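One structure is given here, and the rest of the page talks about it.
Certain chains of the assembly are absent from this excerpt, and the rest are unmoved.
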Amino acid sequence: MINVAIVGVSGYTGLELIKILINHPNFDIKYIANTKGNTTSSTLHPCLQNVCEIDVSKSNSNDISKVASLCFLALPHKASMSLAKELLDLGVKVIDLSADYRLDINSYEKYYTKHIDKKNLSQAIYGLSEYFKDDLKNSSLVANPGCYPTACLLAILPFIPYINEGCEVFIDAKSGVSGAGKIANDINHYCNINENSFAYNPFHHRHSPEIKEKIKKITNKDIKINFVPHLLPLTRGMLVSIYATLKKDINVEDILNNRYKNSPFIRIKKSPVDIKSTSGTNFCDIYAIKNDKALFITSSIDNLLRGASSQAVVNANIIYGYKETLGIPSIAYVP
Amino acid sequence: MINVAIVGVSGYTGLELIKILINHPNFDIKYIANTKGNTTSSTLHPCLQNVCEIDVSKSNSNDISKVASLCFLALPHKASMSLAKELLDLGVKVIDLSADYRLDINSYEKYYTKHIDKKNLSQAIYGLSEYFKDDLKNSSLVANPGCYPTACLLAILPFIPYINEGCEVFIDAKSGVSGAGKIANDINHYCNINENSFAYNPFHHRHSPEIKEKIKKITNKDIKINFVPHLLPLTRGMLVSIYATLKKDINVEDILNNRYKNSPFIRIKKSPVDIKSTSGTNFCDIYAIKNDKALFITSSIDNLLRGASSQAVVNANIIYGYKETLGIPSIAYVP
């Protein structure tokens, strides 16, 4: 058994980490924290009553290092890196669900803020296991991918060699509201979301550089990615529609099947994917079709699981040499 | 007062026609029908109790010609043209909400069925008033545009001169469930739609040739349109996201403002449009932004109103020389 800690348990991804880890055969939750402490898991999340009753501490790196060898950070962007740095110095492995270790230094400082832990940033492994599994083994710091980048990269990467780089690529991404977090605001007011849908931050969302940078790193190609996210009137789940121009004729299904034949979390579908079939699971469903030179790829994930918490536990499994599917949810919220 | 008839009042668009026309100052409903007759408007639609209590007849062209000079056909595709032909022969003007008179003969017979009224097909005016207003005046047969083509054409037409014809254009369209009609099936089962979303018929939806053909007719350009519709978990409304590659630098807002400065139903927005602001109205809201050569246009309409019934009444206003906004709903379902 590996003893683990979770910091940031007040939010949705912290809750999902608890839900997965309390039933995981090889990880044992020894410490959970938020910024204030002095509460319990079931006070923060009443659905945990009788299921998980643990004291919630005020986050402290020394306390963590005494009880856990791995810590999941489910903190807001920017808040994560100072704690990660302390934990790594104390010998605690870190899986960071924020954006703080996902980008190269220039992109990070352009889109977020000044980085205060450049040394570890250069060592962090991007936790997209279908592409970085070998690097993840025995790593000490995992930058867990963002929800949009996860769904986009898994869908588009197999097709990069066949895309006409002279044309623009467009990603129309659609997310459930839980992706915007648990803090109430005018956007996530029920009456603003229900019976409604809209794009936001077209071309300028902060997940856009993450997608571009990883495509470049993995394929060495500069693809003109244009990312437009939309909000859907549903709580959890994400649907991504990618549009590109092909440079030659291809068999889209073969390309997907070949690339992911050994990937237990990828399901190649024979008709367009839907959100429900992946909700509650770590699966990424993918479907693609072409029309002459036009390519359409659509993928679906649970934004809080494959897009955050269950992906983080997969990465933990890989770090410790466990089977990557160990303790990972696969039963969808259907109906 | 112009006496009018509505055929096909059992469905959603028939209901919307009743709702608009009972309050219209210059049109007087004299006859409503469905395929069976022998019922009343408020039996079919309980929400009409105390609001509109009219007998529903079994559809008959002779009966219509005796009481009405204009007939709205809210019938399924294919069922419409035989009745339209009879009505036109009897001197009744027709506004057809089906696809039967929207396409040229070749496209129609490729995507639908054999056409049985070719003579009138060649005379029909496409009822997109922002582009065919002069033709609509005094016309006898209006082919009311489909919901997807309405939202797509209004958004893309102003930009056609600036689009790089060598690259693919992609339309990611998102519709509420009412667009799929009132007949219950596995797709529109509540549990299949709620907390779900998915693409359907990617590249192969029958509204695709309507969009392409009208772009060609209006702009004389062959644009490579790729149309991918999606279902959203909401009842009414439609959000269209269009992605294209520009051939030169443009000012997107100026182009929209100039094109639609005299169009009372088009609202150019300064931030991405949403579905709610047009639900319940005949408005089409449009927003566009570019990123170097990448163009994103997003439009929103009420699929049952601007995409069907209120657009039909606007066309009726124009036929008779009334102000086009007369009796047309403009108050959104907000909140």
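Order as written gives the chain letters A and B; numbering starts at 1 within each chain.
Basically, contacts are C-beta pairs under 8 Å (C-beta built on N, C-alpha and C of every residue); 3 or more make two chains touch, one makes a residue touch a chain.
Quick caveat, the model's predicted, so the values are computed rather than measured.
The full homomeric assembly consists of 4 copies of the same chain, 2 of which are present in the displayed coordinates.
Everything that follows uses one rule, which is that only the chains that are shown with their structure count from here on.
Chain A and chain B have centres, each the mean of its CA atoms, that are 40 Å apart. Every residue of chain A that touches chain B in the complex is listed here, in rising order: 166-168, 170, 172, 174, 176, 191-192, 194-200, 202-203, 224, 226, 228, 230, 232-237, 239, 241, 243, 245, 272-276, 279, 289, 291, 293-294, 296, 298, 300, 333, 335.
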